[in-house]
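If you scroll down you'll find the structure; I have some questions about it.
Only one protein chain is missing from this complex, and each of the others stays in its spot.
And now, chain A:
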Amino acid sequence: MKGHVWRPLYVVIGIVVLLLLFRFFYVPDDFGIQDQGFTFGFHRLSNEQEWKDFPAKYKGTEYCNECHDDKVASISSSQHEMIPCEDCHGPARNHPEDPEKLVVNRSRELCIRCHSKLFMPSSGRNDIPGIDPNTHNTGMECSECHNPHNPSLEDM
């Protein structure tokens, strides 16, 4: 056969060899179809571990309780018992090393997330005591009158 037939074939073979070589060096060994089959499981297996190793920032109330059991006890006997510490104090991260102190969010904005009165029948929101933030002691932080760990004014 003539050269003009062979030459394109050489090019094709060359490209295929290059692609296979590239794939050999570029694609990691653990890349494959894995447990979920070709349609859903085609991936690099070690990425699962990478996601597992992602650092957690929120530690949970039990973690806070290890040192601040008095505070946890006080809030647990109030109407705010179901609020996790970190919702107001921020994520613990590696406290007490890093950060050494957590910044407490005392803002009005935080309280009115639940306590701004909205008429929402068929939602738990309707059962929460609410105020109109535009008229109720505007310009003040709620914590000036209400203790977040014991919010009811009658019991203070």
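Please note the rule applied: a contact is a pair of C-beta atoms (placed from the backbone, for glycine too) under 8 Å apart; a residue touches a chain by one contact, two chains touch by 3 or more; residues count from 1.
In this text, contacts and distances are computed from a predicted model.
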* Structure fact -> The chain not rendered here carries, per UniProt and among "Cation:proton antiporter", "Carbohydrate ABC transporter permease", "Fe-S-cluster-containing dehydrogenase component" or "NADH-quinone oxidoreductase subunit NuoE", the name "Fe-S-cluster-containing dehydrogenase component"
* Hey, which of A:N47, A:N94 or A:S152 is the one touching the hidden chain? -> A:N47
* **Absent-chain contact - pick from A:G3, A:P121 or A:G139** => A:P121
* In chain A, positions touching the absent partner -> 1, 5, 9, 12-13, 16, 19-20, 23, 31-44, 47-48, 50-58, 60, 82-84, 86-87, 90-91, 109, 112-114, 116, 118-126, 128, 133
